[in-house]
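What you see is the complex with one protein chain gone and the rest in place.
Here is chain A:
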């Protein structure tokens, strides 16, 4: 380790080694029971709760000197909070960082899964605000833990059914509940449901950290992740009539940008690396 690259007075990756060990133990349990929320001794971090402290603690617990870190927020590397978290790890680990999805060994994300399929040597770390998928049906943790233990998930389907009765279709567009490995119902974090299929049986390891709620959960590689639905109302993802104004993509998640006071709109890829890679390939071809 090149100590000169780390901020004075702090351990590699901010957390002390005992804390990292505690988090890694919780991680092992989480990986052994896919989708199960493991309580852990979450620490105060130098960013506010709700701004990624869970993801940051996971990254801090698993990052090594040879890792290459990518941090995205809303799919983009240049959003303010992504910049802030990347700077933090640069400052406190000195590891190499990248904006390219393919080059990264660790990707910390808020609200998106990169468009490019992830590989076996990559770990995707999600920042999670509310880890409990049943929370908005049952606010009490005492009750929801019982419901998970008994696999008592009927209310979740009732909620989705009520959406259909009221609006004609399921009205959950992000943080869309999934069932992991045929057992636990899990909150995929507030990713758009567009990204849900990207979690299913992928070679990469997926870790989820909720700092304020002090929970860790995981989806091991090649694990089945199914979005909840009904036979007559199958799960669907978002689609746009428009294409990306920069790269022309017609199958990526698009952000709406307002161009003027009259409300003229344009659409661009939310995954900025994916968009710029496409523009570069276009230039080469």
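Definition applied: a residue touches a chain if its C-beta (ideal position, glycine included) is under 8 Å from a C-beta of that chain, and two chains touch if they have at least 3 such contacts; residues count from 1.
FYI, contacts and distances are computed from a predicted model.
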Protein name (UniProt record) of the chain left out of view, among "Cytochrome d ubiquinol oxidase subunit II", "Tetratricopeptide repeat protein", "Glutathione ABC transporter permease" or "Carbon-phosphorus lyase complex subunit PhnI": "Carbon-phosphorus lyase complex subunit PhnI"
Of A:154, A:234 or A:263, the residue in touch with the unshown chain: A:263
Which residue of A:11, A:81 or A:181 touches the chain not shown here: A:81
Of A:29, A:43, A:100 or A:135, the one touching the omitted chain in the full complex: A:135
On chain A, residues whose C-beta touches the chain left out of the figure: 45-48, 74, 76, 80-81, 83-84, 87-88, 91, 129-130, 135-136, 138-139, 166-167, 171, 255-261, 263, 268
